[in-house]
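Omission of a single protein chain aside, the complex is shown with its protein chains in their original locations.
Our next item is chain A:
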Amino acid sequence: MTIDLTVNGQPRRFAGDPRTPLIDLLREDLRLTGAKAVCREGFCGTCTVLVDGQPVPACLRPVGLLAGAEITTVEGLAPQGDLNPVQRAFLDHDVVQCGMCFSGMVVTLTALLHRNTAPTRAEVKAALTGNMCRCTGYERIVDAVLSLAPADPPTEAAR
């Protein structure tokens, strides 16, 4: 059983056990080590990647269910050597502490801003429910994301 999928825009073929977690394919086979394998039960969020645009824990996605899927990891969010707006905001706000959680945070928040360009503080926190920061740096993370809101955001009523 071979599975064809796309990872960061590049076609990939996987011929191993289809029950293999996506996180292991990314880290062990493709050497994309931005996503971290930490809890392996979908709680911590460090392995979050985009599957067809949706942020999901890669530890819980068997590769066999991903035929034809478009996978985007933190390495694929911006051109090589560049940063996407969330990564830039993290840098500007000195968000990163130990660094374990931030790739998952960046992926989750990039997806959030894609569907909601001006989230409220509560919406940012709700989106981050599945991303844990062991350094407890949540407020700075939220501040960084809110700094990306447009100068004249839509009102709640207009959404």
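Structural remarks
We take it that a residue touches a chain if its C-beta (ideal position, glycine included) is under 8 Å from a C-beta of that chain, and two chains touch if they have at least 3 such contacts; residues count from 1.
Simple rule for what comes next: contacts and distances are computed from a predicted model.
Not every chain of the complex appears here, and the one that does not is recorded in UniProt as "FAD binding domain-containing protein", selected from "FMN-dependent oxidoreductase (Nitrilotriacetate monooxygenase family)", "Iron chelate uptake ABC transporter family permease subunit", "FAD binding domain-containing protein" or "Probable peptidoglycan glycosyltransferase FtsW". The residue touching the chain not shown here, chosen from A:Pro57, A:Gly76, A:Pro119 or A:Gly137, is A:Pro57.
Residues of chain A that touch the chain left out of view are 1, 17-19, 21, 40-43, 45, 48, 54-57, 59-62, 64-65, 108, 126-127, 129-130, 132.
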